[in-house]
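Apart from one protein chain that is not included, each protein chain of the complex appears where it belongs.
Labels A and B are assigned to the chains in the order they are written; within every chain, residues are numbered from 1.
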Amino acid sequence: MKTYTEVSNLRSQKRIEIINISSQVRQVVNRSNIRDGVVLVYSLHTTTALYINQSERNLETDLEEVLGKLVPQQNNYKHNAIDNNADAHLRAILLGNYVALPITNGDLDLGVWQAILFVELDGPRRRAFITKVIGE
Amino acid sequence: MKTYTEVSNLRSQKRIEIINISSQVRQVVNRSNIRDGVVLVYSLHTTTALYINQSERNLETDLEEVLGKLVPQQNNYKHNAIDNNADAHLRAILLGNYVALPITNGDLDLGVWQAILFVELDGPRRRAFITKVIGE
Partner (left out) sequence: MKTYTEVSNLRSQKRIEIINISSQVRQVVNRSNIRDGVVLVYSLHTTTALYINQSERNLETDLEEVLGKLVPQQNNYKHNAIDNNADAHLRAILLGNYVALPITNGDLDLGVWQAILFVELDGPRRRAFITKVIGE
């Protein structure tokens, strides 16, 4: 049983952007030589999120619209007196800042339609996430 | 330290349905012979979700109503041009597709009122989830 860790970087181009990082995470799992276990993909930021679902452009537009409706960009947020990005924090809290996946036979157990999506909510910025693999 | 994995199947009966899978997961943990560690229960689909809370029929009806209000079934979703189930994807993203729980003394550390709930959001269908146990 062992662990393996990599920090990955990415650069978002827009305020809100959904980036498919499945192949990046898969490569880390391959380099870990861990055949069976769990991987945690963890964003180090408070205005980004991670989720697992289909990587499909229309659906991503729909998600941006839903987030805009549930947590409007401007809403007299109290946090905006400090930093004008409360909407990004609140959306990040609803989605969560990490995902965990099982690993079997040396690969991610992603379903046929599943991808690992990194959500920029206050870009464009340079961002980092940790991939921690644990198993044998 | 070791890992143990099972793939479980279930068949939903309705478009939206909340299914208590606690005893199924508990049985997998028992078969694993892992006494202390963590279990990951992971759905392989993009229109299902998992959460941990009370298994109570009225509360499940309330949750269906909340999901219907936050992400209405019909809303001119762009993804519906591809497949008419954007609401199911978006609800799945809000809830998440997996849960993790601690294991102590060979059993799930579920609180008195807690259950593991599998949420069908685009049924009826045959579904699969992975239970991955890691520990000693």
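In the analysis below, a residue touches a chain if its C-beta (ideal position, glycine included) is under 8 Å from a C-beta of that chain, and two chains touch if they have at least 3 such contacts.
Everything numeric in this text was worked out from a predicted model, so none of it was measured.
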| item | value |
| --- | --- |
| Selected residue (touches chain absent from view) among B:10, B:82 or B:101 | B:101 |
| Absent-chain contact - pick from B:25, B:63 or B:130 | B:63 |
| On subunit B, residues whose C-beta touches the chain left out of the figure | 1, 36-38, 51-54, 56, 58-59, 61-63, 66, 70, 94-96, 99-102, 104, 109-114, 134-136 |
| Touching residues (missing chain, whole complex) on subunit A | 1-3, 5, 38, 40, 42-46, 70-71, 77-79, 81-82, 86, 89-90, 92-94, 96-98, 100, 130, 132, 134 |
